[in-house]
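Removed: one protein chain of the complex. Kept in place: all other protein chains.
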Amino acid sequence: MISRTERTVNYVVLTVMAVVVLFPIVTFVLAALSPDRSGGPVSPSKFEWGNFATAWQQAGFGRALTVSLTIAVCVVIGQVVLALLGGYAFGVLGVAGERVLFPIVLLGMMISTEAIIVPLYYQFRTFGMTNSLPGIILINLGMGVPFGIFWMRAAFRALPRATFESAEIDGAGPVQMLRHLATPMVRPAIYTLILLSFMWTWNDYFLSLVFLHGSNQTATVALGVFQGKYVTQINLMAAGGLIVAAPVLILYVIFQRKFISGMLAGAIKE
Amino acid sequence: MSAPARSTGVWTAAAGSAAAEPRETASAPPRRRSARRRRRWTGLAFAALPLAVYAVVVLAPLVQSIQYSFFKWDGVSAATWVGFDNYVTFVTDPILRSTFGHVLVLICFFALLPIVLGLFSAALLTRAKQPGMAVYRWIFFLPQVMTTVVIALVFKRIYAPDGPLNQALRAIGLDSLARTWLGDFTWALPALGLIGTWVTFGFCMVLFISGTSAIAPELYEAARMDGAGPFREFFAVTLPGLRGQLAVALTLTMTAALRTFDLVWITTHGGPGTSTLTPAVALYKAAFQNPQVGLAAAIGVVMAVLCLVVALVITRVSERD
Partner (left out) sequence: MATTVAVVAGLALTMSACAPGGGGGSESSAQPSSISTDIASAGTVTLKMTDFWGSAEGKWIDQAIADFQKKYPNVTIDRTSEDWGQLNSTLNLQLQDDAGPDIASANNGWQSLGTLAKGGLVVNLDSYAKAYGWDSKVPTTIIRQNKFTTDLKTMGSGSWFATPMARTSLIGLYYNADKLKKLGIEPPKTLDELEVDAAKAKTAGEIPFQYGSLDGSTSALLGVQAVLADKNKLNDYVYDVPTVKASDVGMKEAVETVKKWADAGYFPKDFAGIDYQTAVANFVKGQGVFRWEYTGSLGLSTEQQKHFGYVQLPQSGGKTVGVGAAPGAMVISAKSKHPEVAAAFLDYLMSPAAGQTAVDLGLVPALSPDVKVPETSLSLTGESAAAKTLDSDDGYVPYFDWSSPTMLDTLGQNLQLVFAGKMDSGKFTAAVDADRDAFLAGQA
């Protein structure tokens, strides 16, 4: 189909780009293995593998990772449900007051967390939901709604209308159509949403910083343990960073397959 | 859920989520218009739960932020009404005003450059069904899955005076180009911007790949039968097919540029001087470092309005038929 030259050029260009992307990460991994606390790279024979164990212990990652995982899993499940409902409503059914509501939903993607964090904290304090996992989950869900709707709406709108019309003629109600017809058709988009939602929740720093304390600290915040008032140990920070990044990376490796197969299956023909 | 057989052409509500839906009477077959209206109410019922959560978590605090923006408040003791003073400060204070210019520079690096690179790499990856493509895709997306805190630390090392970047430049005889990147009044902002490019382009790429795979293969086959090369194929088939994804990418990256916080906060704190100060950093400083919650709220409101305008314009343009 495509020429050998083009093939080669493709590989060269892509490889150069890959090197540029990987270079910082490689230096980071080297920093994590460095016995020097400023993270300077050393030869493989001097690799300090113990950094990972030290980092794990000092930051209390065992508990922190459990907290992060609990939050992320709950948020992902909730997020998908909310996004399907909202996306289906805005993308397929149409929503009464859409001309006002949809811009307001969009607005949510634009608002930096910092802009609402202070009133948000006071509000959740009155609910008694500060420093609680349900509280932070609810906040993550609320902040994810705009993207979820935006994303799933686009996915639903990309579906051929004829499918719904024929189902409608067959007498299917909107809930059945969402569950049995529309959802399977947008599966690739859902996988993407799951990945993004998990990642964003897992990597969140600012919300956890403000809302969770003590034993409820998430893994990203636990990284801060190395950055005390005065002394930072970059090698341990890097090791800790890799530990924190690991679950998302693993998930990403696994999802990559479903991701691709989902996208292939998603190419629905009329 | 017990949905009885319904007359055709009517979207009915079912399950608890649509309890508010008025029941339809069999004796009056609805017209098309009322059927559509009914469907829109069903839609509202579907959207009610997500909207409610969103309202509690985002809208209510946002409205309160707007309220705060008219007060001088330290976040703890009683507040004083100051009208539009906080907004005036934001627009007239030379340091705070300069943050807008910084955002424009960041948009080039956070939005335009990643989209171009994302399109380019997506085109390369999807056109050629070559072995190993999945590996490249995996690599390009990798920065996206790392936490910003870690990325910032990674690049602080890269840009350090004796860091890998300067070492590389010196190694190839470009000593004159080596500099203190993040400590340089001219180069700190572009250096930060490039971090954004590095992070964002993989995200754009994945968006575009998923969009490209939804483009009917027949279009490509037709283009190839017409003898289109990779470039014509890209501009004639891929790009038009990606309109929706482009809108998503542009909206997300531009607003991300406007909202840049962690990256600047961890690498430069807005320095040297105030040459990398962004609105979000100024906002954070006002809200949490200097107790000026009112000013912080005003900055947040202005940012939100700007973002909304950006998003509306993009949506309008991209959905125009």
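Going by the order they are written in, the chains are A and B; count residues from 1 in each one.
FYI, a residue touches a chain if its C-beta (ideal position, glycine included) is under 8 Å from a C-beta of that chain, and two chains touch if they have at least 3 such contacts.
Remember, predicted model here, so these are calculated numbers, not experimental data.
If you put the hidden chain back, the residue from B:W181, B:Y220 or B:F261 that touches it is B:W181.
Of B:L112, B:L169, B:L194 or B:L312, it is B:L312 that touches the chain left out of the display. Considering A:K46, A:H180 or A:H213, the position touching the chain not shown turns out to be A:H213 (whole complex).
Only one residue from A:F47, A:Y121 or A:F255 touches the chain missing from this view: A:Y121. Mapped onto subunit B, the footprint of the missing chain covers residues 62-64, 66-68, 70-79, 81, 156, 159-162, 179-185, 268-274, 285, 288-293, 308, 312.
Of the residues in subunit A, those that touch the hidden partner chain are 36-38, 99-100, 103-104, 107, 121-122, 125, 130-131, 209-210, 213-215, 221, 224-225, 227-232, 234.
By our rule, only the chains that are shown with their structure count from here on.
A separation of 14 Å divides the Cα centre of subunit A from that of subunit B.
Note for the complex: subunit B touches subunit A at residues 1, 3, 5-6, 8-9, 11-15, 17-18, 36-37, 39-47, 49-51, 53-54, 56-62, 64-65, 68, 75, 117, 121, 124-125, 127-130, 132, 134, 136-150, 153-155, 157-158, 164, 198, 202, 206, 209-210, 213-214, 216-217, 224, 230, 244, 248, 251-252, 255, 258-259, 261-262, 280, 283-284, 287, 293, 296-297, 299-301, 303-304, 306-308, 310-312, 315.
Within the complex, the subunit A residues that touch subunit B are 1-2, 6-7, 10-11, 13-14, 17-18, 20-25, 27-28, 31, 39, 82-83, 85-86, 88-90, 92-98, 101, 103-112, 114-120, 122-123, 138-139, 141-143, 145-146, 148-151, 154, 157-158, 168-169, 171, 173-176, 178, 188-189, 192, 199, 202-203, 205-206, 220, 223, 234, 237-238, 241, 244-245, 248-249, 252-253, 256, 260, 263-264, 266-267, 269.
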